[in-house]
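Shown below is the structure under consideration.
With one protein chain held back, the other chains of the complex are shown just where they sit.
Here is chain A:
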Amino acid sequence: MKKRAWLSLLLSSVLVLAVGCSGQKGAEGGGDKAAGFKLGLVTDTGGLNDQSFNQISWEGAKRAQKELGVDIQPLESKRDDDYIPNLTKFAREKRDIIWATGFKFEKVIPEVAEQFPNVHFGIVDSNLGGKIPKNVVAVTFKEHEGSFLAGVAAALTTKTNKIGFIGGISSPLIKKFESGFRAGVKAANPKAQVTVAYAESFNDVTKGRSLAKNMYNSGIDVIYHAAGGVGKGLFDEVKTRDKGKYWAIGVDMDQSGLAPDHTLTSMVKRVDTAIFNITKDLKEKKLETGKEVQLGFKENALDLAKSQHLKPDVMKKIEEYKQKIINGEIKVPKTEAELASFK
């Protein structure tokens, strides 16, 4: 009885000591590393290696490190709960710009930005509903325009005149992809039908695969996705099918590495370029924050990835449509309502 009490006392004191010591030492090591320009990047729950949005954002940060000598650090969010602590962590370190990748940060960025008025924040893929605090720069892309070209590519490649679209969580952002894509198909091949499915997730690979499987089995031969990690399932599925007959179109970055013989092309969103350019402008004090920056073909922020599978005549058509969009001849629809009136 007595000995047991001793044992517990001993153990708890060891624990307390361990905690206490570690704390003190840690406090010394927490100082600043360099005095230069510092960038922090907080990912959404997809993580840094999502082979999509977060990863390409990080590429931009890495380029800034290499070319501009910027000190960079990432923080991955495991749950939605982590967004505010992660942003705060960087803000407390007085990083010069803190990037939040993805529209999931829409609700938390204003809160943190208000609390740290002297720190700059960047959010990608959301304009915060138009109410952008003075120390925030909001970067959005004209994804509908890029998706339009993906639609043209799909429409001119399909043999069955059946085309699929897999979306992540249905939201205005992903609807932009869908609307643009369907408009592109409609413009280039009015006979083709587009089937739309949403996975209601950005990381459920299995769901992506089963959606793709159903689509291909129903006669669809080209599928475009805007679903982050879910898209990996699409590529897993298309790989198992006949070459040259079934196609997948990637999104955000050139995804042909996932299925080299089956990737028709990818709608590349140069998030890396955007992050690099804006970081650079901010470093050189050329940027005015507190507003939305919209990027499209003109800024070289969107494009279709180069691919051997796109035939020259298809490429020519795509180039034509691209010019028309840049000239403003074609106004690509952003929403379902606009799509309905699109001719």
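As a working rule, contacts are C-beta pairs under 8 Å (C-beta built on N, C-alpha and C of every residue); 3 or more make two chains touch, one makes a residue touch a chain; residues count from 1.
Here is the rule we use: contacts and distances are computed from a predicted model.
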Complex member absent from the view - protein name from UniProt, among "Simple sugar transport system permease protein", "Phosphoribosylformylglycinamidine synthase subunit PurS", "L-lactate dehydrogenase complex protein LldE" or "Nucleotidyltransferase substrate binding domain-containing protein": "Simple sugar transport system permease protein"
Selected residue (touches chain absent from view) among A:Leu75, A:Val196 or A:Ala305: A:Leu75
Residue among A:Phe165, A:Phe202, A:Tyr246 or A:Phe276 that touches the chain left out of view: A:Phe202
Interface residues of chain A (partner: the chain not displayed): 1, 3-5, 7-8, 11-12, 14-15, 18-19, 22-23, 25-27, 29-30, 73, 75-76, 78-82, 84-86, 88-89, 92, 103-104, 106-107, 115, 169-172, 175, 200-204
